[in-house]
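Left out: one protein chain. Kept in place: all the others.
Showing chain A:
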Amino acid sequence: MALRLYRGDLLLIVALLVPLVVAAPRLGWPPGEAAALLGWVGRVSGIVGLAMLLVTAALSIRLPGFDRWFGGLDRLWQLHRLLGFSAFILIMLHVLALGLARVPAGLDVAVLTLFPPPSQLALWSGWLAWLAMVIFLAPTFQFFGRLDYQRWKGLHMLSAAALLLALGHALPLAGETWPWWLLGALGAGAMVWRKLLSPSLARHPYRVECVAPLARGVVEIALRPEARGLGYRPGQFVYLTPLDESLTAGRGEEHPYTIASAPHDPLLRVGIKDLGDASHALQTVSVGSRVMLEGPYGDFFAAHHPDRDALWLGGGIGITPFVSAARGMADLDEGRGVQLFYLANGPDRAYYLDELTRCAGENECFTVTAHFYRELGPLTESFLRHHCPDYADREIYLCGPPGMIGHLRDLLDAQGVPAARIHCEVFDFL
């Protein structure tokens, strides 16, 4: 994750600090004596941990446009994951520190602090919240291996229980409760929107207009909006939920796909590669069947230095955001030069290449270079320099499978290209 701060990040920092600042007069400075210091650490980690848990819940909202405050949905998910992880760690530190802080008063006091009589409901509510967290985070952090995506998603719903139980723990014990009501309402509201309201309110109905095979295991599906279509920019993606009853898998399940069409296109097109059960089934989706789209999300081509020439490096199905941008280029009349390297295994896997080459022919600012792995091996610096001598001074956009991204990042890093100038669409997030 780039270290750049987005305006949404500032909002997060404020939300995380509010409970701590409100509790600060009560907490005071860290005391010097060991047991008192542990107690202080226990309280602070509890406050920050709970704030993180609630903010993490709030970040699950997935509102089109909102994600761009955080640099796109993939970065928002990374923040969600990082904050959830930190909350989990801090909450355990909270328990341990408060327990150990009482050891000087006797082991039985320490144990009684952590495991009080059952009548202390608020404390046990905290334990239950932790237990719920363990259950839904164990597959998230792969404690016991990877779980099937849909089951993981179902289990992740336990986070709602964790949130309510955590509030049930904090509200009776906290000195000032309004920050918890506020953050709790944000978190719970985000979950209610995401799981209960957005499926009916935020999804747009489309019909499958045609399914065009591009290569083996890759199709482009053209979708016509039933009502008003989504407005989007190149590089954005949508969550697509097919409703076709003849599908063998993934019916009614949402998955993210990058938009390949130009924004002005009356049809919305997505390129779909057979990478799993759901995308495999979509290869043969029925023409005329209905799909629901939610979005758009992402901010791949955000306006980072629009004056600077761009270098695009796309591979596999990661070529789709560049296809969208190339198709839309004719309208934009962009002044900056764009050079696209299409990294494919061979000519048979270089789908969209013909169309991209045609676009390049029509637009003098745009050039396309194909690079075939089977003939040349991994992309080398000399190949890059030969075809694009000023590549190191350009704004660089990468999209493709993780192995390719890793290779390119290493290559660019070795040439001293600053990380801030490299923009990357991560293709294996949820």
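Going forward, contacts are C-beta pairs under 8 Å (C-beta built on N, C-alpha and C of every residue); 3 or more make two chains touch, one makes a residue touch a chain; residues count from 1.
Definition applied: contacts and distances are computed from a predicted model.
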Undisplayed chain, where the name is taken from the UniProt record, one of "Ech hydrogenase subunit D", "ABC transporter permease", "Cytochrome b5-like heme/steroid binding domain-containing protein" or "4Fe-4S dicluster domain-containing protein": "Cytochrome b5-like heme/steroid binding domain-containing protein"
Which of A:A15, A:A58, A:V95 or A:C399 contacts the chain that the document leaves out: A:V95
Per the touch definition above, residue among A:L16, A:V41, A:L76 or A:L137 touching the missing chain: A:L137
Contact residue for the chain not shown (choose from A:P117, A:G231 or A:G335): A:P117
Contacting the left-out chain in the complete assembly, out of A:R81, A:K153 or A:H407: A:R81
Hidden partner chain, residues of chain A it touches: 35, 81-82, 85, 88-89, 92, 95-96, 99-100, 102-112, 114-117, 134, 137, 141-143
